[in-house]
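The structure appears right after this line, and notes come after that.
With one protein chain removed, the remaining protein chains of the complex are shown where they sit.
== subunit A ==
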Amino acid sequence: MSLPDLLFGPFVEFGFMRRALAGCLALALSGAPIGTFLILRRMSLMGDVMAHAILPGAAIGFLLSGFSLVAMTIGGTIAGLAVALGAGVIARATPLREDASLAAFYLVSLALGVAIVSTRGSNVDLLHVLFGNVLALDDAALYLVGGIATVTLLSVAAVYRALVVECFNPAFLRAVGGGGGIVHLLFLTLVVLNLVGGFNALGTLMVVGLIVLPAAAATFWAESIAGRIAASALLGLAASYAGLVVSYHAGLPASPSIILVAGGLYVLSILFGRFGGLVPRALRLRHLEA
C-alpha cells in the first residue's frame, strides 16, 4: 500500500470516515479553549465529572424517545448543568469541599445513567452511549457538533478578557464589578455543551480526553494562554486525524484510538516539550549571560 493510500485512502473511499473526521476536527477545535481554561482553573477533573453527569440526562432522553439526538442532547445538557451548579451550591452551603461533592454527584450520576439505559436498551446501546459511535455520525449529529463548535469559539472570543481575569484574580474582578459569576456560569455551560456535542461521537467517557489531553500537552509548548489554545487545537486536530487512520488500519474502535493518540502526544510533550519538558531539562543548556 502506498503512503497516500495509507494516509488518505480511508477518507477518499468512505463517506463515514469523512464524516467522522469532520466531527472530530470540529470537536478538537472547540475543545481547545475549553480544555485550556479547565486546566488554568484547576478544573480538569471537573470536566470528567461533568461528562459522567451528562449520562443520566442523556439516558432519560433515550428512555423517552429512543435514539433521538435532540432528546439525548437536551437531557444531557440539563443534567450536566444541574450537577455543576448543584455541586457548587453544596460546596458553598455546607462544609463539604467542592471536589468531594463533585465525586459524590458523578458516582451517583453514572450509576443512575447505566441503570436507566439498561431498563430499556441492550448492551449495544449502553456501549454506544459510553464510548460513542464516531463512524455513524449522521447529518444531524454533524450539524450539532459544528453548531456547538461555532457557538463555543464565538463565545470564548467575546468574553475572553473576562474569562482570563476571572481565572487569574477573581477577587479583583468582583471588586471592580466585572460580573465574575456570569462568566463562570457561561464557561460551565460551554463545557457541558462541548461534552454533550462530543458524546455522540466519542461517548461520555472518552469525550473529555479530546478536550483535556491536548490542552494538558499544550502547556509544554506555549507560555501564553493564546499560545496554549493554538497548540492545543493543533494537537487535538492531529490526534483526531491520526486516531481515525490508526483505527481504520488496525481495526481498533475509533474513539479509544483517538484518545490513545492524544495520550501519546501528551507523553511526547512531557518528554520533549519546550517549556518544562523532561529531555530539554536534562540536556541542561548552558545558562545565559544575563
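Observations on the structure shown:
Going forward, a residue touches a chain if its C-beta (ideal position, glycine included) is under 8 Å from a C-beta of that chain, and two chains touch if they have at least 3 such contacts; residues count from 1.
Going forward, contacts and distances are computed from a predicted model.
The complex appears with one chain absent; UniProt names that chain "Zinc/manganese transport system ATP-binding protein" among the candidates "NADH-quinone oxidoreductase subunit F", "Zinc/manganese transport system ATP-binding protein", "Xanthine dehydrogenase family protein subunit M" or "Response regulator". The residue from A:22, A:100 or A:159 that touches the chain not shown here is A:159. Of the candidate positions A:8, A:143 or A:172, contact with the hidden chain is made by A:172.
Where subunit A meets the omitted chain, the residues involved are 40, 158-159, 161-162, 164-165, 167-169, 171-179, 183, 223-225, 228.
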